[in-house]
Every structure is written in C-alpha cells, then in structure tokens.
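Here's the structure we're looking at; comments come further down.
With one protein chain removed, the remaining protein chains of the complex are shown where they sit.
Residue numbering begins at 1 within each chain, and the chains themselves are lettered A, B, C and D in the order written.
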Amino acid sequence: MENLKLQSEKINTAVSTIIGLGGTGILQCVQCGACSAVCPGVRAGFPVLCRLLIRKILDGQLDEIIEDSSSWGCQACNRCTEVCPQGVRPQEVVFAFRRYQAGELAVSTSTTTSQMNMYEVGHAVFTDAQELRQQVGLPAKAPTSAYNETAQKEIQTLLNNSSMAELGLF
Amino acid sequence: MADKIKFAFLLAGGCAGCEMALVDMAEKLVDALEHLEVVFWAPTVADVKYQDLEAMEDKSIDLAFVDGMIRNSENAHTVKVLRAKSKTLVAFGACATLGGIAAMGDMHSKEELFNEAFKDTFSTDNPEGVLPTPQYLLDGKYDLTLPAFTDRVYTVDQLVEVDYFVGGCPPHHDFVAAAVQAIVAGNLPPKGSWLTSGKAVCDVCKRNPAAKGQERLEVGEVFRTVDGRPDPDKCLLQQGYICFGPVTQGDCGASCLNVNIPCRGCGGPMPGVKDYGARCISAIASSLKDDATAQKMVDKFNNMAKLVYRYSFSSGILNQKLPPKEKSKA
Amino acid sequence: MEKYGLYLGCNIPFKAPDIEQSFRKIFPALGVEVEDLEGASCCPAWGTAPSFDLDLWCAISGRNLSLAEDKSVDLMTGCNSCFGVLSEAKHFLHDGQRRKRVNEKLGVINRQYKGSSDVYHVAHVLHQKIGLEKIKEKLVYSLEGLKVTVQPGCHTLWPSDVYHVKEKNPFYPTMLKELTEALGASAPHYSRLEACCGMGGMRSTDVEKSLGLFKEKLLSIKEEIDPDLIVTTCSSCYLQFDMSQPQLRERGEIDFEIPVFYYTQVLALAMGFDPSQVASVSKTQRDGIIKEIQSEKRKTDKTQA
Amino acid sequence: MAKVGVYVCHCGTNIAGVIDVEAVRAHAETLPEVAVARKDLFMCSDSGQEMIKQDIRDGLVDRVVVAACTPRTHEPIFRAALEAGGLNKYLFEMANIRDQDSWVHANDPEGATAKAKKLMASAVGKAARLQPLEDKFVDVTKAALVIGGGVGGIFSALELADMGYPTYLVEKEPSIGGVMAMLDKTFPTNDCSACILTPVMVDAGNHPNVKLMTYSEVEDVDGYIGNFTVKVRRKQTYIDWQKCTGCGACAEACPVRTTNEFNQGMDKRPAAYIHFPQAVPKKAVVDMEHCINCAGRKLGQEPKISKKTGKPMLAPCELACPADAINRSLPLDPQGRIEEIKVGSIVVATGFQVMDKGWFKEMAPEHPNVITALQLERLISATGPTGGNLYMPSTADKKPKTMTFVSCMGSRDEKFHTYCSRVCCMYMIKQARLLKEKYPHMNIYMHFIDVRTAGKDYDEYYVGARKMGVNILKGKVGGLQIIDDHRLRVLAYDMEAGTPVEYESDLVVLATAIELPESAKKLAQTLGLQFCGSNFFKELHPKLGPVETSTRGIFLAGCCQGPKDIPDTVSQAKGAAGAAAVPLAQGKVKIEPILSEVITELCSGCGICVPLCPYDAITLKIHAEKPRAEIDITQCKGCGVCTSACPSAAIVLHGYEDEQIYAQIAALTA
Partner (left out) sequence: MSFSPNIVGFACQWCTYAGADLAGNLRCKYPPTIKLIRVPCSGRVEPEFVLEALARGADGVLIGGCHFGDCHYKEGNYKTSRRMIMFKKLIEDAGFDPRRFRLEWISGAEGKRFAEVAEEFTKELQELGPNPIKGGTA
C-alpha cells in the first residue's frame, strides 16, 4: 500500500469545498464511527460513506475518491445524523461530496435519466401509466406536472437557473 | 414695610399654562402681590410693550419669571433683554427648564415640522404650499417681518444665566406658592438650584408600596393608559402602567396619580440626574421582570425617545448636539 | 372536515396507482377531505437536485410546498422519501438567507415559499389526526388472527429534529404497528424492524448490494415472524418488497414470497373497498390474502362504508 | 486639586517594544491633574514601587496611576505600595496598556501609543476623583459546614474536624457514603470499596467535632464569609433515631416493596428501611410516600382496637421494633423540622448522578438487559441484590454468555454533555476485569471512542484487561436491535478494520455520563454558585482557584466541580478543607469597601432598588417617618446594579462613582 502524503493545502481545499457545498459540520467529526455503525450503505458494502468519507476528506483526498460510487449508495435515511454525538450531520457531508462529484459529472449513468425526466415532465421517476391508472378507476392523467405544461415550464425555469444547467444534463 | 419687589413675568415659547398656574394660586397670589410690583407681564397679563422693557434700566427688576422655551428669534431676544434687566431670573415650568413638549420637535428637521404644521395635515388647505417666512414684501411696498424659527429648541438657561428653576407642566400652584413665598422671604438656596423638595413623586404618592410597608415586585406586564382602568389604590408601575413617578420631582403632590393617571415626568429629573430619559429607562427597565417584558414595552410604545423625553429633550445629555433625523432619508 | 393537499410524488401515481386510489377511497370515508395539488412535481428525489445544488433542491421543494400554501392546507404525502425531502427542505429554509435566495429563484416563476403549510405523512394523518378508534369504527372486515410484519421505512424517523410529528422513539417505531393492530391483526416485533430495505439510491447504484441488504431483512422477517403479509407506509419499501422477492426467488435465493401491501390498501380492503381498484397492481401474488381478508367469516357487524 | 502621579511601565519590551512610552509619559504631563509623570523598566519591581512611595512621601502626589499591565493581577501589588508609602490604597488606578494595548496592537505602534495615551488619561480622570476608602473587618464563626456526605464530603469534614473546628456534615440520604458506598471494587487496585470506605464513615460518625446531619437538606444560606447562617431541613424520619438501634426488624416486617435507590432499582426495598447494611448512622427511616398505612391507619391516628383481642392493632413495623422507636400515633410533621446553624465557611461536596439509560433512544432503553454501569456495579457487588452473582436482569437466574460495554453514553455528545466523564473508561475496564476474573468464559466486548486512562497505573490496568482476553474495539456503538426479551443485537463499528460489526449480546452495559444532580442546581441558587460550561459548579479559577468559588467562604470538593475519580476527589476534598479553614484560623475577614451606599437625604423611598439586589442587601427603613433605602454592607457585594437604577441618584458605588466614570468617558472621547 502506498503512503498517503498529507498536504495541508489539499486538506484545506477539500474541507472548505465540502463546507461550501453544505457539509457544514465536517470539522466537528471526532471519528467515533457511530454513523457507520448504523449506515445501511456501509452495511451493504459501500465503504466510503459517513466515517470513512469524512476521514478521506479530512485527509484532503477529494480527487482521489471522486470516482468512488459509494456516496451514491447513500439512502439519505439520516440515521447517521440521529446517532452522531457531535452534530456533524454526516448525510449533509455525503450530499456535499455528491455535489462535488456531480459538478465534475462523476455520477453514475443511471442518474442522468432521472435528470432528463425531471426536466421534461417534472418527475424523476416517470412511466406513462395512463392505462394502469384507468384500470384502477383513476383518471388517466395524474394531476401532477406530468401532464401540466405550465408546471413543466416552471420546473424548467428553476432548473435552467441553477448550477445544474451548466452540466448539460438536459 | 420694605419696598415692593419689582416683578416681571415673560412668556417665551410656551402655551401660557404656567400663567394659569400662577393665577391658580388665587388668594395666595393676592397676598403675594402685596409684596410685588408687577413691572412687566407680557404678552399675557399686563399691557407692557417690549420696547418698554428694553427701555428699563439694567438690573432694575428684582425678580423675573420666564415660562416657555426659546423657539424663535423673538423668544431669544426678549429673554436676553429680560436677563439684562433682572437681578434674579427664574426659569418657570417644564418648557423654560427642560424644553418642554415643543422640544420633541428637535427629533425632526425644520422642514418636517413646517410640512406637518402648514401643509400635510388633513385639515390644512394650502395648495400653494405657503410657509411662514421671516421677511415678506407685501404688495411690493409693505416690508413685513416675522420672528425667525431657531435651529433648535433652547431652554432658558441654554441662552442666558438662570438663577432658579421651577419644574412642572404647569408647576403645581401649591408649590408655586411655596416658591414665591420663599423668594419673597429671601429664603433661597444657592443660585443655579432648582426650587424643589428634592424628592420623587413616589415620596408623596399614596400608592407607593413602600408607604404601605410592602416590597416592590417585578413587573411582568406593560399597559398604556388606554389599555384599561388601573386599580386606583395600587402602585401603577406595579400594575404595569408605565409611571415615571420614581424618576420625577414630586412637587406636584402626585396630582396625576391621585386621578389614576401615571406620571409622565413634567416635574423633570431629580437633582443630580444628568439625563431624564436615560434614567427613566434605567429605573423602569430595572423593575421589569424579563427581557420579554422590556420588549413588550418597546413594542407597546412606538417611540421610546418621545415617551421618556416628553418634557425634557432639550435638557438632557444629547440636548442640541444631534442633528435632526431627516424624514426623507428614513 | 379536515382537509389536506394530497401530494402524490412519483412512485405512487405512476407505479402503484392502486395506492393512490386507496387514499382517494379511505380518507373521505374517514372524514378527511383530500385536495389535489395540481402541477406538483417530484419532491425532488434525493438523486436529482439534492445531489447537485442545495438551493435548487429547496426551490423545487419550495415550489411544491407553495402549492399547498396557496390553498391554505397542510400537505400530506404517502411517500416517505417525499416526506423526508420536503421536511428537510423546510428545515433548510429556516435559514433566512437561504430563504431569501430561494424566494428569488421562485420569484422568477411568480411563486413564493412562505412556510405556512406543514408536511404530514399519510401515516401521521391516520394515526394522529384520525385516530385508531375512528379507523376501528369503519372496519367491515377484521384481520384478527393474521400475522403482519410492519415496515415503517426510514424517512419519517430520522433526523428527528427536522420532523414535527415524531415517534416516541425513532429507533423502535410504533405508529404503524398500532395502525396495523387497529385492524385486528397482530404485528409482532422483529429484530430488524428499523433496518433499511435497500431501495432508493442504493438500488440504482448497485442492485446486488441493495438485494443483499434486502435479503438480510427479509430473512429476519421470515425467521422471526413468518407473517401472512407485510404492510408498509413507504412507497419505496413497498416497491422493493414487491419487486425484489420474485427476483430473489427466481435466482433461487429464497423459496417463498410474502404478499406486501401499502397500509392504506389493507385498510381499504378491511373497509370493504373493491380490490380491483385499491389493490390490483403487484408483482408478488396477493390474490389469496385479499380473498382471505375480505372473506365472509371476517365480516364485522358494520355495513359497508 | 488632586495631585496625580502617573507611572508608565515599559514592562521590558512587552510595552515599550510597541508603545512609545516616553510619548505617553510626556502626554501625562500635559494633563492638568497630573503632578508627576515618570516611567520605569518594570513598575512592579522594587525600584518601580519605591519610586511611587518616594513621591508620596515627598508630598508630590496624592493619587497614583500606573500605566502597565492588567489590574486583575497587579492592582493588589500597587495598592500595597501606596499603603507602604502612607497613602490610602484605594487612591490608585491602573491603565491597562499591555494586555489590552501593546499585546494586541503590535502591528500598529502608532495606534497603540495613541490608545495608551487615552487609557492613561482615562485612569488619571478617574484617579483625580477617587476618595479614600477603608477596609472593614468582621469576626468569624469558627465552625464549618460540609454539604454532601459522599467520600469527598466525609474527608473534608474529617480534615476540618481534625483541625479543631466544629463541622456539620449534611447529607440528604439517611446515611453518609454517597456513590462510593455503592461500588464493588475500585480501580486500579481492585480494593473493595466498602472495605476502605466503611472505616472512614465510622470515623466521621464518631468524631467529636463532626456533627452528622443525615436525611437533611440545606434549605437556605444567608450571610457572608465568616458569618453564614444556614437553615437545614431535618427531614421527617418517622422513626425516633434516639431509640433506633438499626436492627432492621422494622424493614423485615414492612410489607411494602418499592424501588431500591441504593441498588439502582435492581431490586426492591420496604417502605421502612435502612439505607444499606453499612449505613452510618445505622438508623431506619420510613418512606412515607410508599408507606401503605397498614390496617388503614394513617399516621397520627390511634390504632384500632381489635374486636377479637380487645388490644390495639399496631402496624407491623411498630410491632416489630424492639426499641419502641416507632409510634405511628404521634402526629409527626411530614416537613420535619428546620435547624439553624452558624458557620464561617462552607464546603460544597454534593457529588454527581449518572444519567439514566432512558435518554439513549437507540440503545433499547426499555429492554431489561440494557443497564447502566452503576446498575452493573450493584449486580456484581457482594452487598448487592444478587450477592455478587451476575444474572441477566431479564431472567434473574441466568448468567450472560456475551456482554457488551458501551462507552461515552451522554458524554462527549453535543446532545447531552460535551465533556468527557473521565471515569467511565476506567470503571468499564474494572468491571470487565472483575467479570473476566470471575467468569473466564464470558465473552466481553468493549466499545470505546478512545480509551482514556491517564493516571498512575491506569494504562497498565487497561492493557491488563486486553491480556485477560477482553475484546476491545475502537468505534462507537450505533444502536441495539432487540432480538427477544433476553437478547440484543449490537450494531457497532470496528474503527481499525473500517467495517461495521454486529453480534448478539445478552447484556449491554451503558457507561452513562456523570452530571450534576437536579437537587444541586437548587442548592446553587441558595449559595449563589455559578455553573461552568459543563453545568458543574464553577470554581474561582480553573488552575489557581480550583477549590474556591466566586462567593468568598464557599469552597468546592469532588464531582460537583467536575467529573473525577476517587483519588482526585479525596485530594480536592482535603484541599477544600484547608482553604475553608483559612478564614476560621484568621478569626477575622476583610470586607473590601468597593460597596454601594445610599445617601439617605437624596432617597425618595420609591423602593425600585430593593428587589434588584441579588443579595437582599437593601431594605427600606423608616427615617423621619418616611421609608428610605439602606444597604447592609456585609451583604453588599458591590455590583452597582442598584446604583445605576436609582432614579434619585441617591446610591453611590464607592470606587465606581458617576463622577469618576464621566471623567473616564470624557478622557476617552477627548
């Protein structure tokens, strides 16, 4: 195994990047591991989540782990936040890291479909279920943005006015 | 019997209420007049012209009272003249001593005051927006003048030396009588003093819990007088009605309190207190239960400065120092 | 009559419309009016805006919340993820500066987030607002003798500081257990009650890991309870249980399938509603248990609602 | 006019390296009140002080300003110099041009010098208006009070008593002993807790200078250093302690079973009970809250007469008592009685409580086999409910095969207490070792965030536990899953391996945090004690005044000041006793005259000041038929809250008079 060469500049950049993206509690972490003890993602085998992700960031290893898919295994269940004794809110760190990855388009291809769907019909998960809906006695068209052009325009405007627009996902 | 005391009474910028207080002395005034020769009492009582006053010899008047604040050039001029002519000058009433009600105008600009008085009020009909001007040429030939508005309100002692001060709006007639008698008898404190009992309204107030051997309690509620009818026997401050009795000279005999109205401070600060309003804050806030109550007080009264400086803005630490707020800027 | 803005999300209207139909049947019958929030979008799901841009997340959530605010109703959702996303967005929007920024974004589309509507989960409305007694009154069939496993899901439990309706102890939740027991069924404890089902980002990122976690939980259910059916109040958990059991079975990893329902589906069945409307879309076989629930012998003395 | 001498200190280069000292000195000479302005390398040195003394002796100055460091450390030194020079020591003022100037403005010498001039001028303005003041002295009551009868309180009391001072030891429970009496063994020597504590308890009980007041609480404290008047509530025992022999017959007879606090709820006790077998004093009490009033006879009622025997039907406890110490017919006051004592100093040793497991929601707090470490202590103690045999609480007769220790429950946790409770690591290791010795085949897992074993022989003790086969994992437990009524699944994390771990456990022990008990918080108000950030009592200074408090005459010992183990508690207890003995030995205490005074002639009797005083020092007295405020200088602490509120400007705070402060303001805004 290669030695990890700690560089304070990298560490500072990594920490301030994550804080800037919403992981504001990262410096409170004392590496007790409670978050990882309960994290479904860690338990399912995504190692670079919660405790270890924070450690890597505190070591300045932002770019070294940018392609790691662990953060996308986070279920956003926030067990970590509930058990954290230091108020780190680890999930916010995970999501801040995701945003860092997303900004570099280091996202799994499966997520891009959701962004397209979101842009087009306002729903991340969408199948045209008109027939199915009628089967159960519902109107074919759900009263959501899926069949509502004004709503779709509004969502598109919000998306166009965000940092996401620059990524060219839609 | 010695010669009568030559006596003058000048109304500067006030409302003539102080004159009424003097007249309220009734027979005591008659008794006093035996010792007084009124040489000047304008513009309210005696028909003596300013020129007559100007013509008098310096220090020819034994005792002069001024009531009202200095609000314009005429007030300033006559007060200066009276000072020159008088041996003893007494600033009489809240306006002359503290600035009075009119001094609250110093929290506004002249423009703001004029607009309010001559343009903006609902009942004013002034489409051309005419404002008083000190100089005006009527029909191209009559040169008319009006006294000029001073930059600020001044108390009498801010303009000329004052020998004695009497507070109140107006001064309570009992106390006026005591003051006049003291002057007549020559039984006077050092110059520059207030003619006062030196005690607060609480000292003479029947409602003072201490008078009943009770301890003051912290106040958790704040009421304005419009908020209800206070218990007529209990201390108003204890009931949450903001009363300035503790902070105010009580030569009035707690008149307002006797009719269930909280003291608003016309008697002015206790001797030794540098700023009436700030002391009010200190004393009243100290009696409130918690920050929330203090906040209630702030919320309840929309202008804290006008509340506590109702009569005394000119006399406090800030007096004329602060330039007025410009409404346009706010 | 109490009224809520029904926020559908994505899973329910497009993947399990029978759940939506169950809402539309039971709530009016229980005296609660539901009003559609026309033009509501995705909450937005964790994998979308939240993973890219925090303010954008709050803006899209804020837009959805503003739909309820415009109608002066609280928002009710049947999806745990939506509940979590919207509640967290509200939490983030407590920050005045963020709220200002987000409202600037919303201003462009003539909307504003005011913060005047609360977010409720369907389970909260049933448990806290309608109450167990009222539910019991409306039952036409009793589930007595049936063993049920409850799956409360994650996003109504943690982080408890952002939710305004809370379990007494989020690690040992009881609301769904009590709702289920109100139907007459037993809902015994099992050790992995609060464990995650593996749906969500995990499944789309790595299906094998997701199934591994799911299987651990499923086996705990089978071994410790061996229930007649599984009941959940999370539409994601519902989909995971519904789609992954057949998958594992095909692979030969398990040799059983337990019918799974969204809670309101079972409730609707017990209230006597037509199964073809309220419980007809599933991958796991449910016909048998539906017949059992609506069998004559289970009839209470109440007439159909 | 006052003749102020100004002395500007270089403080080596501390000040002079930044500030132009000569410019400050020269500026002083321009001030009208200043008679002399000098400078020196170190004003606090002998030569510097001598300079001041000489100027006083020469009649050049009658007020002194030293522009140097902070008055918080150096004011006493210069005041002493004034006194030695023959000037009233309160005619002194300091300008802080080091700590608050040269040290913080080293990057701006010009600005620092300008600021120094102002600070100096401000001090001159004040000094010129200072008035001489006299210290006051009051006599001391040569007795002490120790509040709390745990190991800390016992040692404080014994020390004071040995020095010859009558000492009251007040304890709220029926017996002294505190938490230490509940412990089985003590780390790192594995001494039996009872074996070492019991003899000391007996000493305290028998010492001629110690007056034990158990089952008692301090209700009110009045007064000041040297002269405290303390009201102690002697709670109603319902048993005549003069007669009670501590035989325990009443307890045996009593039919009630209620929570046994001494055993941490691990078993039940009767309503009539003796606190624990080694209790001192060994006396029984009746817990009237749980007494069921046998035969429907309320306290204070005569017994019913039996129709069969014609004899009075006595309660079982009455019947059982061989000493005739229980008489339920007496109308005893449930409030007990108040005893007033007078003491010169007070040691507070109120100890701690451990957090209840109910706080930790992720730890299955309702499960019987999840217990606190103090509960485990009772379960393994020979005097405990199981006679020292460890059983799973869910069964009462089966030993756990696997057990778990969880550290930092409520400690190092921003939701509860951010501090480290300091003793948990060590007592967990102790418990694990004791169990491993007794039950070598038991699997013991211990989960730490960090293992903290700072102390003599402590780390060796910890390493020893590893050698004995205790499984020690770094990483906090995330939660427990309930498998059934007897077993739990531990969800933990192995920090070294970087993986989550899980296993089944039969007994989970939570090392819950040490915290100040609620009852101590009430006491703090009575005593005027402050809390530190961790919510323990705040000492005067964390390093230099660890046993003193900001209230003179009140001292701290043991865990009420912060978590500590037994050796540290005993050390502090002896230290506090020494400090508390100082005023008693001196016989007199000094009262600084920086106090408020009412100028009676100016007072209007409005009474605004009375409720303001935090020390109840102000009362209204009648002067010439009018109420006028008066301040008791022995109560006044000189805060000035009344002074700034007095609407009549009738209250002066000596040393901080209006005129002096206005002069300072004028100088700073000149």
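Observations on the model:
What we mean here is this: a residue touches a chain if its C-beta (ideal position, glycine included) is under 8 Å from a C-beta of that chain, and two chains touch if they have at least 3 such contacts.
Computed from a predicted model, the values in this text were never measured in an experiment.
Every visible chain touched by the undisplayed chain in the complete complex is listed here: B, D. Check D:108, D:139, D:366 or D:485 against the missing chain and you find that the one touching it is D:108. From the options D:163, D:247, D:468 or D:641, the residue with contact to the unseen chain in the full assembly is D:641. The chain not shown here is touched by just one of D:4, D:21 or D:119, and that residue is D:119. Listed here are the chain B residues that touch the chain not shown: 107, 274-275, 277-279, 281-282, 284-286, 288, 290-291, 293-295, 297-298, 303-306, 308-309, 313, 316-318, 321-325, 329.
Mapped onto chain D, contacts with the missing chain fall at residues 70-72, 96, 98-101, 103-108, 111-112, 114-115, 118-119, 122, 528, 530-531, 538, 550, 594, 612, 614-615, 637-641, 643-645, 653, 656, 658, 661-662, 664-666, 668-669.
Note that only the chains that are shown with their structure count from here on.
A straight line joining the Cα centres of chain A and chain B is 70 Å long.
In chain B, there is no position where the chain touches two or more neighbouring chains simultaneously.
Multi-chain contact residues of chain C, defined as those touching 2 or more other chains: 170, 195. Note for the complex: chain B touches chain D at residues 198-200, 202-203, 208-211, 213, 215-218, 245-247, 250, 270-274, 279-280, 282-283, 286-287. Interface of chain D with chain B (complex): residues 601-602, 604-608, 610-612, 620, 626-627, 641, 644-649, 658.
Interface residues of chain D, counted against chain C in their complex, comprise 361-362, 364-366, 479, 481-483, 489.
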